[in-house]
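Of the protein chains in this complex, one is absent; all others appear in place.
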Amino acid sequence: MRRLLLERLVSLVPTLVLATLGIFWLVHLAPGDPAITLAGQNATAQQIATIRDQLGLNQPFLVQYWHWLTHAVSGNLGTSLSTRESVASEIGNALPATLQLVVGALLVAVIAGTVAGVVSARRANTATDAAVATLSSAGAAMPSFWLGLVLVSLFALKAHWFPATGFVSITSNPGQALTYLVLPSIALGASGAAEISRQLRAQLIEILASDHIRTLRAKGLSERRIVWLHALKGATVPMVTIIGLQVRWFLGAVVVVEAVFGIPGLGTLMVGAAQNQDYPVIEGVVLLMAAIVIVVNFAVDVCYRLVDPRIR
Amino acid sequence: MPPACCGGHAGESHASMTAALDVRSLDAYFQTVGGEVQAVRDVSFTVAPGEIVGIVGESGSGKSVTALAIMGLLPAGLSRVSGSAVVGSRDLLGLSPDELVRARGRQISMIFQEPMTALDPLFRIGDQIIETIRANQQVSRRAAADRAVRILTDVGIPDAAGRVRAYPHQLSGGMRQRVMIAIALVSEPAVLIADEPTTALDVTVQAQILELLAELSREHGTAVVLITHDLGVVAETCTRVHTMYAGEIVEECGVDEALSEPKHPYTSGLIQAIPRADKRGQPLYSIPGRVPPLTSMPSGCRFEPRCEHAREVCRAPQPLLQPGGRAVRCCRYAELALPGSFAGIER
Partner (left out) sequence: MSAVADNGAAAANSVPLLSASELKVDFKLPGAKAPLRAVDGVSFEIGRREIFGLIGESGSGKSTIARAIMQLTPVSSGEVVLGGMRLDRLRGRELRRQRQRVQMVFQDPHDALDPRMTVRQAIEEPLRAGNRGSRADLDDRVTDLLHRVDLDDSYLDRKPHTMSGGQKQRVNIARALALEPELLVCDEAVSSLDVSVRAGIINLLADLQRDLDISVLFISHDLGVVAHLADRIGVLYLGRLAEIAPAGSLLARPRHPYTEALLAAEPEPVPSTRRVSRPPVIAGEMPSAASPPSGCRFRTRCRYVQELCGTQEPPLQRVDRDTLVACHFADKLQLTGRRA
């Protein structure tokens, strides 16, 4: 286990470097000039040039990157080009919302996906199975933003069960926070639920036909125990991989859902920064996201080892 | 001429009084794309407490399907079973799914061929035994844990107290099969079905496992149905043997009789096909042809296409005949003098 941790930490560095370098370059390539945006509508060419100088935008791209990297390593992520706030604090403000949303979506995806997967596996090739499969396809096909809009118009604007937009952190007011999280979590997590359900069904069907399950039946165990304890545990290794992939997918889709529901999270922050070519903020968020992905990978690996004794 | 089949089976009159397992007219059908096919037809046999009975046959004989049918382990939507299988005055085939779950492990158990894949790889063997105990009886976890260690010792696993924490992949094939036996017998069922339990094991390990089975059966009075393709195994472990071919029982009698004076050409053919040191240099008898596919079984004797003694009369449906104490599904048995184990061998 220790060796695994070490390996993962070591892989952290090249991954982060590659990710941030890649994004830096892409933003650099994008049309537009942050200096112009900052200078405003009526700025003169002279003013723009001055701002460019101040921000170091005239230097070669790799030099700019190196500056950023050396500062980042010592903990200084710089200041936002648009708001002049420290990038670290901007991210710090935006992070809780995204985290809570992703966790919410994960809960929706895993719980709904597992129940649907188990039910359709146990009743494979029946009407129930077909119904679940149809729902899954629908869930997978629906774009998150569209689903979000539908949910908002139905359950928020029409029925008034939940607020339409906005966000309250769990830490400040748990009860209220939950009402704000329900609809966005469903919007983000629905396609994840569909994917998990589909994959789990396939895994379970295979496992339930295997030799050791037959032994468990011969032992006199109830089908319920066989499915929920043994078969599900057997499916954990492949499913944990799927769930890890889902989390990574969420980090991308979260942008859209935050936009629909007006949640001030990393996605919103990122979109704004991209529009303004606010390099420091973009880099900061990318760094964070890359780190999250690595942590998720590590958690998945740890899970394998916890569940399957043969892998240790 | 001996009387025609009376719908029962050899030894019925006395055995059914005390039989641990009494199977009557078991049929098993499978749903295929082409419709329903019958895999097992009219199988009947009994096993007394403490007795080890063999069912011998090659692939396609229906021996495994018979076992799975009795246990109710055939795939649910795709199969159909009729007949009866009575254990302790309850017909397993008539039980509700819940009652069947309760009967398994407690009244009747089964062990399978591949010890490598038969145990759940993600759980410790001690936990798997404890789980079995607690599924079938009301005992505390503590008591179950103690039972688990004791039964592991009984099945010959060294350092049982330490081994309870092992995972299946840490054990050898022979050890795993012992664990399987422990799991099957820990709730003291009246009947144990062993489906090719030693086929995948080395010969020295096989000998140990067979000896263990015999010993446990003696000690606990467990009735054992031993399914195998190996007549040697049958010879050394069973008292009676049923030969199955193409889904039917074609012969039933004591093991010694089967080996010295088989009455069905298929049984005789199987015996002749076994290579042995004392047959060095002689060609073995190889039964020509193949088992007919389930979808096109002959309506008469199923072995007729491959039998060197076949006559016109064999084309008619063959009932199970019962000449005094044994059973044979061959209308010509009385006229044939079939070679047994010692044909063609210099003494």
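By written order: A and B. Residues from 1 in each chain.
We adopt the following convention: a residue touches a chain if its C-beta (ideal position, glycine included) is under 8 Å from a C-beta of that chain, and two chains touch if they have at least 3 such contacts.
The model shown is predicted, which means the values in this text are computed figures rather than measured ones.
Just so you know, the chain we are not showing touches B across the whole complex. Of the candidate positions B:Leu78, B:Ala161 or B:Leu284, contact with the unshown chain belongs to B:Leu284.
Screening B:Val81, B:Ala144, B:Ala190 or B:Val234 for touch with the missing chain picks out B:Val234.
Residue-wise, the contact with the chain that is not shown comes from B:Ser341, picked out of B:Ser79, B:Gln113, B:Ser217 or B:Ser341.
Residue B:Asp202 is the one among B:Glu36, B:Glu99, B:Asp159 or B:Asp202 that touches the chain missing from this view. Residues 58-59, 172-175, 202-208, 210-211, 229-237, 255-257, 259-260, 269-281, 283-287, 290, 341-342 are the ones on chain B that touch the missing chain.
In this section, only the chains that are shown with their structure count from here on.
Remark: chain A and chain B have CA centroids separated by 55 Å (rounded to whole angstrom). If you check the complex, the residues on chain A that touch chain B are 125, 210-212, 214-223, 225, 230, 233-234, 307-310.
Those residues of chain B lying in contact with chain A across their complex are 71, 73, 77, 97, 101-106, 109-112, 114, 117-123, 131-132, 135-136, 167, 169, 180, 183-184, 187.
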